[in-house]
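Removed from the display is one protein chain of the complex; every other protein chain stays in position.
Here is chain A:
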Amino acid sequence: MAEGKIEWTRKHLLGLRELSREEIELILDTAKSFAEVNKRSIKKTPVLRGKVVVNMFFEDSTRTRNSFTLASRRLSADVIEFTKKSSALSKGETLLDTARNLEAMGVDLVVIRHNAGGTPKLLSRSIDACVVNAGDGFHEHPTQALLDVYTIREKFGSLDGLKIGIVGDIANSRVARSNVYAMTKLGAEVTLIGPPTLMPPIGDLPVKVSNSFDDVIESLDVVNMLRVQFERLSSNPFPSKREYTRLFGLTEQRMKRAKDNIAVMHPGPMNRGMEIESSVADGANSLILKQVTNGIAVRMAVLFLVSRAPE
């Protein structure tokens, strides 16, 4: 497929922290060729024909699950949808039991979304199938970040030297973590923006931190607005929604101070009117729907690459 400079060797995609710049670029380049497939009238390619993909979603998801399903089908794979509300414990069966059962049915690839960080890794150690992380707790969401950087690259040609702001609930966001790894490896300068109560210890991550959106908005080429994950907040880390919007919302007023060609992104689903004003989300600078479109090509690339990795 793509003219990658390097060979892909990973059987699993568990996160972006361990990936090199070259590996990330290989995925993006591969995705580019799959994007062409998606423009055809018959959007199918036979590269995964005869393979079985199972979508194991232990957490609610519409966008990511459908995106993976479509990606698998466009690669001609058979897809099993598996959904379960919470931990597999609820029926007394462990996650590993479930996975081993699916494997006994001849599954080749497992796409897993789980509310506990590290679960894809646990799975990858225990079964022979390829494992793709579709979001684990607040650890990583690699395909989301890949589609984000794909979309940015599409607009700007390269991430080198771009100033990117990631705004909001950094502490509870797997998207933010994967974004940081992907964006910085591709040469962008990343600033994490949010209240201290939503900022985790950042150790030696090559990022800046700001508690003032207004201080940095003017300098940004890209702003990635995160969803405030009310379902994960055990106690309120900020006093009210209106105060949050005033301080960290991407409002039209704040947009007036931004660069003209600033790219506005959001991994969805959005709390409209809270972290982002509707008119901005749907405005000229928004790449939000583009992200969704690109997600399919990126996920096709990931499924293709891991399935071809040497044993």
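One rule holds in what follows: contacts are C-beta pairs under 8 Å (C-beta built on N, C-alpha and C of every residue); 3 or more make two chains touch, one makes a residue touch a chain; residues count from 1.
Rule of thumb we're sticking to: contacts and distances are computed from a predicted model.
*Asks:* I notice the complex is incomplete. Of the names "Protein translocase subunit SecD", "Phosphonate ABC transporter, permease protein PhnE", "4Fe-4S ferredoxin" or "Dihydroorotase", which is the UniProt protein name for the chain that's not shown?
*Replies:* The record names the chain that does not appear here as "Dihydroorotase".
*Asks:* From the list A:51, A:65 or A:139, pick the residue that touches the absent chain.
*Replies:* With A:51, A:65 or A:139 as choices, the missing chain is touched by A:139.
*Asks:* In the whole complex, not just what's shown, which of A:174, A:254 or A:299 touches the removed chain?
*Replies:* A:174
*Asks:* Just name the one of A:33, A:76 or A:115 that touches the chain not displayed here.
*Replies:* A:115
*Asks:* For chain A, which positions touch the chain that isn't shown here?
*Replies:* 17, 87, 89, 94-96, 114-119, 121-122, 125, 136-140, 174, 177, 200-205, 234
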